[in-house]
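Removed from the display is one protein chain of the complex; every other protein chain stays in position.
And now, subunit A:
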Amino acid sequence: MYPIVLLSVLGIVVLYLGFLKSKSILLPATLLFLVVAMIGNFFEWNDGELLYFKGMFAVNKLTLTFNAIVLFSAFMIVAMTQGFQDNEEAQPAEYFALMLFSLVGAFMMIGFENLIMLFLGVEILSVAMYVLTGSDKRNLRSNEAALKYFLMGAFATGIMLFGIALLYGASGSFSLNGIESFVTLNQRSPSYLLYAGLLLVLIGMLFKVSAAPFHFWTPDVYDGAPSIFTAFMATIVKTAGFAALFRLLSHSFSGIYDFWWPTLSILTVLTLLVGNIIAVYQDSFKRMLAYSSISHAGYLLIALTSMTKQTENAILFYSMAYSFATICAFGVLIPVAREKSLEGRPNESYEAFNGLAKNNPLLAFVLTVSMLSLAGIPLTAGFWGKFFVFSSAVERELVWMIIVAVLMSAVGIYYYFRVIMAAYMKEGDTATIRIAPFYKIVLIAATLLTILFGLAPGLFEAAM
């Protein structure tokens, strides 16, 4: 509960700090506020299961851990913005405030106990993302992406709201506990209104985490948005979205598992196929990352579909490993693309990485580790993420799904290694790229964490 209150207030403080003449205070202030929220988050660590405001919001170790992942990812991304100092048109106060506010939405999605809270959280997170997507006002692609994201997102939210209304109509309650008790009472006689409502809510949520066939917005939006906000979208929205889906399905609807798992398993396989196969045909690294984020939504959906005792841990670990690796990938992409700019716009194609290793060994190493982690190669966190996901599917005996997932991981290795090949094997004229010391620290920290959790995944469980 503390991080929600803290960030709602501190976001307004950031807006006021924007009135100051000197913009250089904004970045350290925002980072400080994120640290404060992180400390506030762990105030409730030992309090067990808490409910706030007449059962509106729940706090337990799981939600606190998800909050911590989201906050840590946000900290790294904000640190990588460099305060937008090299961009005259940037409005850093507004960007930072919107990022802090959007985290409030993420926390609401992670700890909601009432569907109204879920809806508001989704809206807060999405509206902030629509604005940040379109923040590069002079860029036509950014404008297009923002409009596309806004129109489709509003439509998906409408569908989700319709679903929530149907769930209320069936069970007479907005709260997860109320719906759960309705589900357990009526296990013998199925309520079709509830089923229809659940399907519509699932459609709305799966749109937000960009699972196929609701993924059509993802490549254009990820490609058009400024890279730093794409990193924000790819990590925080996805983590919060899967936390919300897990909470909804494990808490309220575990009683009708037989109803929703076939639907979800078909979507899972479709997401895996679409994400991985289309990613192969991309020429732009950034667009490839967009499709890779679709495919990772597929792996997370495997854990969700199997819904065993391991699912909770698998989703936590996977979203953490995926977030760190994605932040690293974007952290390398941003300076490289800026260095190799084409016609005044950052060049985000694979060719931009040619010969990166010769003059920038650090960036090339960070890129390699993050790609290995995304591909799921052993000794990186991504491997254990996939391992936990697959073992939860094994427990549910979803062997055919694992076969598809392993095949698609093999496809994934092809397109992740393409950029490593470009960096190490191909000839290029990349000059030495100067990056700020703080930026370097963030990249190294995320890389070290990826390797650390790859060597000792038990550390994560021990910390919980």
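To be clear about the criterion, a contact is a pair of C-beta atoms (placed from the backbone, for glycine too) under 8 Å apart; a residue touches a chain by one contact, two chains touch by 3 or more; residues count from 1.
One rule holds for everything that comes next: contacts and distances are computed from a predicted model.
Choosing from "Serine/threonine-protein kinase RsbW", "FAD-binding PCMH-type domain-containing protein", "Protein-methionine-sulfoxide reductase catalytic subunit MsrP" or "NADH-quinone oxidoreductase subunit J", the protein name stored in UniProt for the chain missing from the display reads "NADH-quinone oxidoreductase subunit J".
The chain that is not drawn here is touched, among residues A:Ile12, A:Ile25 or A:Ala456, by A:Ile12. Which of A:Val78, A:Ile124 or A:Ile420 touches the hidden chain is settled by the complete complex: it is A:Ile124. Between the chain not shown and the residues A:Val13, A:Met38, A:Met56 or A:Met152, the one that touches is A:Met56. Considering the full assembly, A:Asn114 is the residue among A:Thr30, A:Thr63, A:Asn114 or A:Thr380 that touches the omitted chain. Mapped onto subunit A, the footprint of the missing chain covers residues 4, 8, 11-12, 15, 52-54, 56-57, 89, 91, 94, 97-98, 101-102, 104-105, 108, 114, 116-117, 120, 123-124, 127-128, 130-131, 134-135, 137-138, 166, 170, 191-193, 195-196, 199.
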